[in-house]
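With one protein chain withheld, the remaining protein chains of the complex are depicted in position.
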Amino acid sequence: MTQMTFARAINSGLRKSLENDPKVILMGEDIGTLGGVFRVTDGLQKDFGTHRVVDTPLAESAIMGTAVGLAYRGYRPVVEIQFDGFIYPAFDQIVSQVAKLHYRTQGAVKMPITIRVPFGGGIGSPEHHSESPEAYFTHTSGLRVVSVSNPQDAHTVIQQAILSDDPVLYFEPKRRYHDKGEVDEGIDPRTALPMDSARVVTEGTDVTLVAYGPLVKTAKDAATAAADEGISIEVIDLRSLAPVDYATVEASVRKTGRLVVTHEAGQSGGLGAEVAASITERCFYHLETAPVRITGFDIPYPYSKLEMHHLPGLDRILDGVDRALGRPNSLSGLEG
Amino acid sequence: MTQMTFARAINSGLRKSLENDPKVILMGEDIGTLGGVFRVTDGLQKDFGTHRVVDTPLAESAIMGTAVGLAYRGYRPVVEIQFDGFIYPAFDQIVSQVAKLHYRTQGAVKMPITIRVPFGGGIGSPEHHSESPEAYFTHTSGLRVVSVSNPQDAHTVIQQAILSDDPVLYFEPKRRYHDKGEVDEGIDPRTALPMDSARVVTEGTDVTLVAYGPLVKTAKDAATAAADEGISIEVIDLRSLAPVDYATVEASVRKTGRLVVTHEAGQSGGLGAEVAASITERCFYHLETAPVRITGFDIPYPYSKLEMHHLPGLDRILDGVDRALGRPNSLSGLEG
Amino acid sequence: MSTDRNLIQLVTPAGERISHPEFDPWVKDIGDEQLCSLYEDLTVIRRIDVEATALQRQGELGLWPPLLGQEAAQVGSGRALREDDFVFSSYRENGVAYCRGVDLTDITRVWRGTASSGWDPYSVNMATPQIIIGAQTLHATGYAMGIQNDGADSVAVTYFGDGATSEGDVNEAMVFAASFQAPVVFFCSNNHWAISEPVRLQSHIQIADRASGFGIPSLRVDGNDVLAVMAATRVALDRARHGGGPTFIEAVTYRMGPHTTADDPTRYRDANELEDWAAKDPILRVKALLERKGLLTDEVQQHVHNKAESVARELRSGCIGMPDPEPMDIFKHVYSEPNSWLDRQQDHYARYLASFGDPAGATSEEGAR
Partner (left out) sequence: MSTDRNLIQLVTPAGERISHPEFDPWVKDIGDEQLCSLYEDLTVIRRIDVEATALQRQGELGLWPPLLGQEAAQVGSGRALREDDFVFSSYRENGVAYCRGVDLTDITRVWRGTASSGWDPYSVNMATPQIIIGAQTLHATGYAMGIQNDGADSVAVTYFGDGATSEGDVNEAMVFAASFQAPVVFFCSNNHWAISEPVRLQSHIQIADRASGFGIPSLRVDGNDVLAVMAATRVALDRARHGGGPTFIEAVTYRMGPHTTADDPTRYRDANELEDWAAKDPILRVKALLERKGLLTDEVQQHVHNKAESVARELRSGCIGMPDPEPMDIFKHVYSEPNSWLDRQQDHYARYLASFGDPAGATSEEGAR
C-alpha cells in the first residue's frame, strides 16, 4: 500500500497497462513531453517512447478517429481528452464509430478504446473546463461509462477499462486529482471488483444516497453529518454509469425505502433521471417517497464565482435527504 | 383548410417564415436545387433565391458554425440536417456555441437558430438514417427541443420555432412525412398553442400515455384498440421535449394514476426516464403503479429487416399499458 | 495559388495508349493478359451494379448506390493493392470490394437490411462501407499509424468522394497523416457530384490541390483510365511502403447514375453533361484499346460476358436466398462482454415475444390484438 494522489494513481495504472500489453498506446494533446495539463501521464512518454505515448495534433475528432483505426489494427488506444468541454468535436467519431463498430461488424472488429475525460467543476476554471457530459454517453448504446471516486479505484478501474474489449469512457473527477489515498498497486484488475459493479461505501438504513465521481466524497461527508442528527445514510458509489449496477442500488432501496441521487450535471435528462426511473420501476412498492434528485441546474456551467451554487454541496444534499425522509426541508409546504 | 402531407405542411410553414421576415435564411445540404432529399424545401430556392435558401458544402459543423455567425449578424438561420445520424459532426457547435452564446454574452447575442432534423426509424434505411438523438439535446441547457406529430402542428410549430429568439431543435418524424392532414395555413403562430405546451390528443381516464413525434400516431391507435377492451387511455402529445410541459402531464396522471411513456430512442437515459422521474417527483402519491417506459432498446439502430422489433409498436405499447394497469402482461410474475 | 494540372492519362477516351515517361514504368507489367483481365473486372463490376440496381427496383434491396461510370477508378486502384494493405472506403466502393475478393452475397447484405454490414473486414482486409461522410479517412490514418508502429510495409488506403473533402474529418486526417508521415493513400473519387451538389460548391480549385496545403503530395489522374489509375495508385503505395508518407490521389471521374436508387438526378443536372461523360466511358475505352491491339476476340468477349452473367446470377441468388435474421439477433454484438442493462431488455423482449402465439404480430405497427 502506498499513499498517493488520485492523479498519480491513474498514472500508475496507465504505466502498468503500458507495461503489460505492448498494444496499449496513449494518445492526446500535451500528454507527452508535458505529461498532460494535469500531469496524469507524467513521465510515461519518457519511459515508453513517443510511439507508445503520442502527442497528437490539436484535433479531437482525429484523435478519436485515428484511435478507431489503431483499434482496427489490434491496438488498445487510451485517448485523453484534455477537458470535458473538448470532447464534443469527437462526438461523431465516438457515437457513430467507436460505439457502433462492434455491432456493425457483427463482432468482427473490437473497439477496446479507453477515453479518459477529466470532468466536473469546482476548480475555478473558465467555460468548457468544468462540464459533466456523462449523460450523453450513458445514453449511447455500445459504450461503457465509468467514473471513479478514490485513488484505489482510479488505479484499478483504469486498468480494467483498458482490458475491456468494449469502448469505455473513463471520467476522472478533476477536482479530486490532488486528494490522497492508500493504493495497493498489487491488486489484480482481473480479480478485483468488476468495473461495472457499484459499491456501498457507507452503510445505512434510512435513505440511500447514490453518487459517483466527485460527489462521492461530498455524499460521504453528508452521511457523516447526518449521522450526528441520527439519520443513517447508505452511500452508494455507482462507479459504473452505463450500465448502472441496479442490483446493488435496488437492494439498498428495498432496505431504506428512500432514494436520493446526486450529480453535478444538469438535472433534466441527467443520469439521476435514469436512476430514479429505473429504481422506481424495480421497487415501486418499497419506496416511501419519490426519489429525489440533487443536481446541477439546467444552465450552462456558470462562471467560477458562482459555481458552488450550481454544484450540489453537502447542505443541498442533506436538504434532499430531508425531503426523501419527509422531514422539514426547503420545499416543505410546496405542492407536488 | 387544405389537405396536405406532413412534408408539404413544413414546406408551407417555411415559405411563410421566409415571406414574413427577410432575415430568415435556410441552409443545408441539397436543400436548394434538389429541394432536400425529402423535398421539404421543394421550390423554395427557386422562389426566394440562392441567398435565402443556401446549398452549403458538405460539412455539418460548418453549417452550424456559420449559422451562428449569421445569427450574430442578425439573421435567423434555419438549418437542415439531412438525417438524424448526421447531426453529430455539428454537436460541438450546437452544444458549446448555439446553446451557450446567449448565456455567455449575458443576453447580448441571441441565437434564433432553428435546426430541422428528420428523425426516427421505420423507413427501411441503412445505418445512421433512423436515429432518435433527441435526448442529447433535451439534456443540453440553452436549447429548446420540439417534435411534431401532425401536419397542422408541423406547419405552425416550424414558424414558432423560427420566431423564437432561442435556438430550437425541430425534430421531424420522417416516417410520417407522407401522412396527410388538414392544415389551416391561416393560423397565426403567435396566437396558436405555444410550442412549449403539450396537448392531450385523446382523453381518457385509466392511464396516461405520453408520446411524441412518430409515436403519437401509434399511441392514438393503441388508445383506439384499448377502448375496444374497455380501457380508457389518455394520450398526450408532448410536442415540446425541452422543456416538457409537466403541468399537462401531471394533471393527467393525477387523474389516471398511471403513466406509460414511449419513444423510439434507446431506453437508458432517454427522455422517458426524465418524464418518469419528474412525474414521480411531482405526483408520487397519485401513482398507483410505477411509470412504464416502452422504448427502443439500448442498441445501435438495427438493420432494417428487424427494425420493427426495435421500434415500439402498438402491441408493445398495449403490453406496457397492461403493466401500468396491473393487468396480465408479458412480464407478469417477474419480480420488480 | 494553384494552377490547373493536366490529368495523368495513359489511354485516351478513344482507346489510344499514349506514352507517359513518368507513369509508364508503373504499369509495364500489364501485358495483354492483364489488360483482358482488367477489362473483365470492369465489365463484371458494371454488371454487378446493373444487377443490384435491378434487385432494388424489384424490392429485394432497400437501396443501392450505383457506381456506374466509376469502374476504372475502383478497379485500377483496387487491383494495385497488396493483400496486406487495408481499405477503408465509403458506401460506393463495391467495385473495390469485388477486387478485394468480397463475397457477392456479402456485398448485398447491408443493402438488403439483414445486417449492419456485410463481411468480416479482416477476411479481405477491407472495412465495410462507411456512411458517415469522411469518417473512414481517419480510420485509415490511424490504421496506418499502427502499421508504422508495427514496422510493417503495408499501406492503408481510404476512398472518399469529392463532397467528403469539405468535412473536417478528411482535413484532420490529412493533418495527422502528414504529421506522422503515416503510410496512407487518400483516394478521392471526384465524380463531380455530392448528391445534388456540384463539385464546384465544395471547391473552386482542383480537389487534388487541397493536399498540398497539408504538405501531402498529390496526383490528379484520369479516373476513367484504368491504367492511369493503377499507375498513380502504385506510385502512392510505393511511396507509403518505403517511408515516404501519405499521398493524395484525385481520380477525376463521373457518377453516371443517380446518387442512390432513391435519387432523381434529372432534378438537378443537365443531360448534356452526362452525354459528355458517356463519351469518356471507362469500359468502352479499354474495349477500344483491346480492339486496337487485336485482343478483343470473340472468345475474350464471350468469356467476359459469361463471367459477368455468372457473377450477376450468383449475386442475385445470394441476395434473394439470404436467410432473414432472427428477431433476437438485434441484441447481439452490441457489447463483447455481458451488459446488465441490455441483458435485461433482451430477457424482457424474449418474454414479450413468447407471450404471442404468432410473433409476427408483435412487430406490426397496426398491432395484433
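Brief remarks on what is shown
For clarity, chains are labelled A, B and C in written order, and residue numbers in each chain start from 1.
In the analysis below, a contact is a pair of C-beta atoms (placed from the backbone, for glycine too) under 8 Å apart; a residue touches a chain by one contact, two chains touch by 3 or more.
All values derive from a computational prediction rather than experimental measurement.
Of the chains displayed, those contacted by the omitted chain across the entire assembly are A, B, C. Interface note: of B:T41, B:Q82, B:Q97 or B:T208, the residue touching the hidden chain in the full complex is B:Q97. Within the full complex, the residue among A:D21, A:D165 or A:D221 touching the omitted chain is A:D221. Contact with the chain that does not appear here is found for just one residue of B:T5, B:Q82, B:S141 or B:T280, B:S141.
Although one chain is not displayed, its contacts with subunit B can still be listed: residues 25, 51, 56-57, 59, 61-62, 64-75, 77, 89, 92-93, 96-97, 100, 102-110, 141-142, 144, 164-166, 196, 242-247. Contacts to the hidden chain, counted on subunit C, fall at residues 1-2, 165-169, 171-172, 175, 178-179, 201-205, 209-215, 217. Think of the hidden chain as still there; on subunit A it touches residues 29-30, 32-35, 37, 55-62, 85-86, 89, 122, 124-129, 218, 221-222, 225, 229, 267-268, 297-300, 302-311, 313-316, 318-319, 329-331, 334.
Here, only the chains that are shown with their structure count from here on.
Averaging the CA coordinates per chain and comparing them to the mean over all protein CA atoms picks out B as nearest.
Of all chains, the one whose CA centroid is most distant from that of subunit C is A. Inter-chain spacing, taken between the CA centroids of subunit A and subunit B, is 30 Å.
Averaged Cα coordinates give subunit B a centre that lies 35 Å from the centre of subunit C. The multi-chain contact residues of subunit C, meaning those touching 2 or more other chains, are 115-117, 132, 168-169, 334, 339, 341-342. Residues of subunit B in contact with at least two other chains: 61, 85, 89, 127-128, 268, 297-300.
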